[in-house]
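Got a structure for you, questions after.
For this depiction, one protein chain was excluded, whereas all remaining protein chains were kept in their positions.
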């Protein structure tokens, strides 16, 4: 049996016999480190560290190559990623979370020093524990970065959705007042939410108001054209309102054909036109909202 | 593609395209996979439409072949990769075939080029006499 295998067995033995002692030493060191997250619940901390130590113990006892114990042994991997997720949510920094895992090294090594009399074996076991827990620390870091990435993407999507509200202005008339720079991704979302709203409301006219949009590039102009075309396919009409002079110039210069698009200079003019358009098709609308329709 | 690993439980599904009915079966399979991968309504529709174009090409021009559906999951995104292959006559001028309006069979000639626009990644491999393989990928969300 090689020195390393003997060291691994020793660690398993010591983790088994002294897990309470290791956990207690570690918790004591942690309470100040994780304090930035508010009151640290010692019971929860204890449960987490117990799960990690149990994962280490079982992973080492299994016949798995040492390098794969942290990432390949599911109970240990999950314990470490759960730990990282929970503290990240509570606002603890990535460094502090990784540091907490690294601190488990000290707790283990101290117990190993008392438990293994043979100095060579003790050195081997110490190195082994360091390698294992360095891997676990890196894993918390990776988990932290991944979950941040996920949060950023989700917020990005939410921001896009918030910034493109589709409102009902009149019976069967919808509008999206766009404010700020339109990029391709946002134009895509505008298109989808507007068309979905047309379907859900059986709207006859959709107004896209770009008064608040400072500039439009070719890709965005293309998206606007596509929105108009898709609206027509669904059986509704689209009005583009609030085109600023600069944008009108640019559209003209880009040679984009807007001949089939109904345009109005302001949202108010567009609404007037839309009400007239809805009024032109009385029929069943008259039944539920006849008073509104009489206005036109 | 090496940086994108398959889902651990390796969900791969292969369908033969031999008869006209297989076109509908293929659509159903792609829809089911897209739902499972968490695609939105629009993404789902785009992917099924692209698959429909390519599967029809495979049946009509390639004399039949196979559709392989794979679940991709490079975190934090999910996606689907479809591979449509046949041992047919191949495409003589692939660049031309990707231009809208070019068609040697039914449809408006928007098949290949259209399918390309509906997905995030598009890869065409063909040689006269050696069949055609198209690999498309679309990410959910």
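Read from first to last, the chains carry the letters A and B; within each, the first residue is number 1.
Here is the rule we use: contacts are C-beta pairs under 8 Å (C-beta built on N, C-alpha and C of every residue); 3 or more make two chains touch, one makes a residue touch a chain.
Everything below uses one rule, namely that contacts and distances are computed from a predicted model.
One chain of the complex is hidden; its UniProt record names it "RsbT antagonist protein RsbS", one of "RNA polymerase sigma-70 factor, sigma-E family", "Putative D,D-dipeptide transport ATP-binding protein DdpF", "RsbT antagonist protein RsbS" or "Succinate dehydrogenase/fumarate reductase iron-sulfur subunit".
Of the candidate positions B:20, B:93 or B:121, contact with the hidden chain is made by B:20.
Touch with the chain that is not drawn comes from one residue among A:181, A:196, A:249 or A:266, which is A:196. Although one chain is not shown, part of subunit B still touches it, namely residues 20-21, 23-24, 27, 31, 41-42, 44-46, 48-49, 52-53, 56, 100, 106-111, 114, 117-118. Seen from subunit A, the chain kept out of the figure touches residues 191-192, 195-196, 198-199, 202-204, 226, 229-236, 281-284, 286-287, 290.
Just so we're on the same page, only the chains that are shown with their structure count from here on.
Note on chain placement: the centre of subunit A and the centre of subunit B lie 29 Å apart, centres being C-alpha means.
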